[in-house]
Each structure stands twice: as structure tokens, then as C-alpha cells.
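Worksheet for the structure shown next.
Excluded from the complex is one protein chain; the other protein chains are retained at their positions.
Moving on to subunit A:
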Amino acid sequence: MSAATLLELSGLSAGYGGPDVVHDIDLSVSEGEIVTLLGANGAGKTTVLRAISGAVRSTGTVSWAGSPLRGRPDERARSGLGHVPQGRGTLTQLTVAENLWVGGARLGPRRRREAVDSWFETFPRLRERAEQTAGNLSGGEQQMLALARALISEPRLVLLDEPSLGLAPLITQEVFERLREINARLGTALLVVEQNAAASLALADRAYVLGSGHIIRHGAADELIDDDELRRAYLGA
């Protein structure tokens, strides 16, 4: 990868107050790159993402475009880090349009309105439901909303936690196609946590595999996709 490193974790350990859940993680994402973090259920994938966003306590360093990334989750978000949490984090009592508006916290009022309009063009289905309560959207629509809402403030990197969770295979496919398209069009780097290893390896440039809280493999996605031993042992395929 010739592009500059955007996010770099070195020696990161994190947990929820008790013993650490993930240990000594080294991981990097370059500008515009798609990286996937794979692993079995409970391996600590979500914890890594939450540590990057500052939502859990961590030790080690997280650097962001060369300087340390610190502060509360909202401060990190405003510095250009998007995060679509597991379960999509839909603001269920707000309308679809309001959900998007909240996503634009980094933009000024005028840019914000333009950005909402432009994302409605990208996702016409969301525009049709603009004034509906977001809690009434289907799972797939909520995932599209979560994506649009994370991207609206033009982040440099979006962390995606299990974007395929609870979605039908066809919808999952659509979500992954959207991710590819967004990455190509806007150059937004993505760090995707997934249990659906096949789909995310097909999408990603590079991959890391997490087992019991440690990084146990990493490499180019197309190399890992052919690794039979890895599949059997960790990816449940």
C-alpha cells in the first residue's frame, strides 16, 4: 500500500473493566483502504472497534493520521472517524431525515442540509421514508440509513461492526456492493468487522484474523480467502 497510513493501533489492549478482552493488537488502515477484521463470535472484534472510538478503556496507542487519537467518542467522531455500531444504532424515535441530520454533526448548517439531500439521492428508498420514524424501517433499510448517516459528515474512515448481521443474503449482498461503490467514489477507508468471512474478504484489500483476543493472521485478502486451514479453524466455513 503506497497510501499514507490513516489509523494505526500498536500494542492495543482493551476491555470492559475486568480483564482485557483483546491483547496487544497491531493493526493499520491506510487512506482509502478496505480492511476487514475477522474472527469467531466472542473473539473481541467489537471491542477493538469500540477501543478505536474511545467507547471502552484501552492501553497502547491509537494514532490517527500521525497523531494520537484521544478524547470522548463524540470528539473522535468529529475528527473524521465514522462508526456504525453492531445493531446499526438506529435512533428509533427520530425520523429518517433527523437521523441523517444528527449524522452531520461535523458539518455547518448549510453543508448539512445539502449533504442530507445528496444522500437521499444515493438512497432513494430513504427519501421515500424521510418523515417516517426510523424504528419502523426494515433491517436492510436501517443498515442503509446507518451507512448514509455515518458517511454524511465525510469521514476519512468508517468502522463497520457486522453490517450483515440479521440481514437476508440478498440484502447483505446489496450492502456490500454499496460499500464497494462508496469506497471507490469517495475514497473513504473502511474497517469492516464481519462473521461473514467470504463476503468481507471479497470486499477487502487486507484482512486481520482475531482469535481469543489476539491477532493470529494478517495479510492480503485474496491470500487469506484461499487458506483452507484458516477457514476451518477460525471462520467457521
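Everything below uses one rule, namely that a residue touches a chain if its C-beta (ideal position, glycine included) is under 8 Å from a C-beta of that chain, and two chains touch if they have at least 3 such contacts; residues count from 1.
The rule is short, and it goes like this: contacts and distances are computed from a predicted model.
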Given "Branched-chain amino acid ABC transporter permease", "M15 family metallopeptidase", "Multicomponent Na+:H+ antiporter subunit F" or "AAA+ ATPase domain-containing protein", the protein name in the UniProt record of the chain not shown would be "Branched-chain amino acid ABC transporter permease"
Among the options A:Leu137, A:Leu157 or A:Val192, the absent chain makes contact with A:Leu137
Missing-chain contact, candidates A:His23, A:His83, A:Arg156 or A:Arg206, resolves to A:His83
Of A:Gly103, A:Pro163 or A:Gly213, the residue touching the omitted chain is A:Gly103
Among the options A:Ser13, A:Ser30 or A:Ser53, the absent chain makes contact with A:Ser53
The missing chain sits against subunit A at residues 53, 55, 72-74, 77-78, 83-85, 87, 89-94, 98-99, 101-103, 105-106, 109, 135-139, 142, 149-150, 153, 166
